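Note that one protein chain is taken out, while the other chains of the complex remain in position.
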Amino acid sequence: MRRIVVIGAGPAGMAAASAAALHGVDVVLIDAGAKLGGQYFRQDALAAGDRFTLPRNVEHVASAAVWAIEPVDGGHRVHLRIGPADGPDRRGRAVEARALVLATGAYDRALPFPGWDLPGVFTAGAAQALAKGQGVAVGDRVVVGGTGPFLLPVAASLIGAGARVVEVAEANAAVTGWLGNPVGALAGWSKGGELVRYAGTLARHRVPYRSRSAVIEAHGSDVVESVTVARLDALWNPVQGSERRLEADAVAVGFGFTPQLELALAARCRVEDGFVVVDAAQGTSAPGVFAAGELTGIGGADLAASEGAVAGAAAAKFVGAAVEPPVRAMARVRSGRRFAAALNAAYPVRSGWHDWLRDDTIVCRCEEITKRALYRAVDERDVGGVRSLKLVSGAGLGLCQGRVCGRNVAELAGVDGTGFAKRPIASPIRLAELAEEEPVETPIDAEESGRVLGVEY
Amino acid sequence: MRVRFDGVEVEAQEGQTVAGVLLAKGIRSWRTTRGGDRPRGLFCGIGVCFDCLVSVNGVPDVRACQRVVAEGDEIRTQAGAELPS
């Protein structure tokens, strides 16, 4: 039987599922969310039905957390729990497939600053997800901060959800610089028009947009009451005397994105510079495992979808479907990556943020590890790797398993942070669930598994 | 539909998450930390940070941003680390 599993139903995963299905392959498309769409196409959760329809031979398994991927002869076994998130009675299921498309996306990188652990401080993505999916604004007076074009749609959504956006603080140069250069680097980038619209929304609502600035502190006793915004020098050190206090009940900050790597690492895909390495067919270093979307590099929804189309076709070919190279999607991937590279180069994270922290600023939110405690562990014990760093400092040992603090802690401690993403249990599972026997559906049959098809275009 | 938060009845809608219900009511925090006893609520909004933990129907360590409410859910503030009841 020709069948693949796609994990993640965002732009990349949906495109992969459709592409494979169009080649006559059965697809099991698994996503933690109740509806299709992932982050970019996040649907209104309160509306009935699903906006998207996929080919009939795609089985969409919704509200399903993939908690482990296990290598088996000839492929992988994907373990999921289906049902109310984190509930004790979710249904277990294990699906085997010779080809797998990983499209697990990314999440916001949040940099720490004094007060960032107060309720009322959110990631930019949280503000976006709550506005789009739940129709709520995270606050009444919101300061948006961080870096990159993503801050614009976030501010626009907040306005749409009824919040007043007090200010947008961009730590690098203004995104509008890009907008003013339509024939240059931005030419052909489909997001350009979208950004112009968001910029228009901001202008209409007279939202100040300040470049080279950041929220460097949030104030309040039990909830955010105000924030300090400062101008930054080229290295992101706050410029003395430039601090301004703004009244706000919420802050939404995002400094780019971090890919959700744990399933790729469990499938033993090679990761370099923080992203899954893929070839022209979106194939990873692990045979039969393809990756698409933000896992392979941060480049936005269009690139994610193009990569998904290529990955889905390649996975279909891997399981024996007759597939011609999807040359147009492949060309879109190539040009999309060029824009993505230019964009990422324009919105780097500079090390000046290290100095926003005070000694008692929390760096690991779960375990409440302060900068002082982290530095002490590093200085006194001189560890050089993530595994031992976690165990001597406590950072990254909590429930989020270093998703939020990993990159920041690794940067502060001067070690390579990839190890933080090693999470063989990709999503918590209760002991009784784990203890339960779980029938394996459609195991890979022995004859099939003997055949190894390469996908080369 | 109706759910309860810390014993008080709250109106909720089909498809809302626990976090969506609480934020719409202006409630910003529904958990205290284990170490510092500090208030926490929503942070990442998409299930990665585990800051939004809440107890639902006697089961703690449920992510409020991920959990879709069901009629009659008994939602409670989670104080530090708790055992299921």
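For reference, chains read A and B in written order, and residue numbers begin at 1 within each chain.
Heads up, the rule we're going with is that a residue touches a chain if its C-beta (ideal position, glycine included) is under 8 Å from a C-beta of that chain, and two chains touch if they have at least 3 such contacts.
Keep this in mind: contacts and distances are computed from a predicted model.
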Undisplayed chain, where the name is taken from the UniProt record, one of "Phenylacetate-CoA oxygenase subunit PaaC", "Carbohydrate ABC transporter permease", "Succinate dehydrogenase subunit C" or "FAD-dependent oxidoreductase": "FAD-dependent oxidoreductase"
Per the touch definition above, residue among A:N57, A:S242, A:N344 or A:S388 touching the missing chain: A:S388
Identified contact with the non-displayed chain, of A:G135, A:P238, A:G283 or A:G398: A:G398
Absent-chain interface as seen on subunit A, which is shown: 68-71, 77, 79, 86, 88, 94, 266, 268, 367, 376, 380-389, 391-392, 394, 397-399, 401, 415, 423-425, 428-432, 434-437
Contacts of subunit B with the absent chain, listed as residue ranges: 34, 59, 61, 80-84
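Here, only the chains that are shown with their structure count from here on.
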CA centroid of subunit A to CA centroid of subunit B, Å: 23
Residues of subunit B that touch subunit A when the two form their complex: 13-17, 19-20, 23-24, 28-29, 33-36, 38-51, 53, 56, 59, 61-63, 65-68, 70, 84
Residues of subunit A that touch subunit B when the two form their complex: 32, 34, 39, 44-47, 63, 84-88, 107-108, 110, 117-123, 125-130, 133-136, 138, 222-223, 260, 365-368, 398-400, 403-404, 428
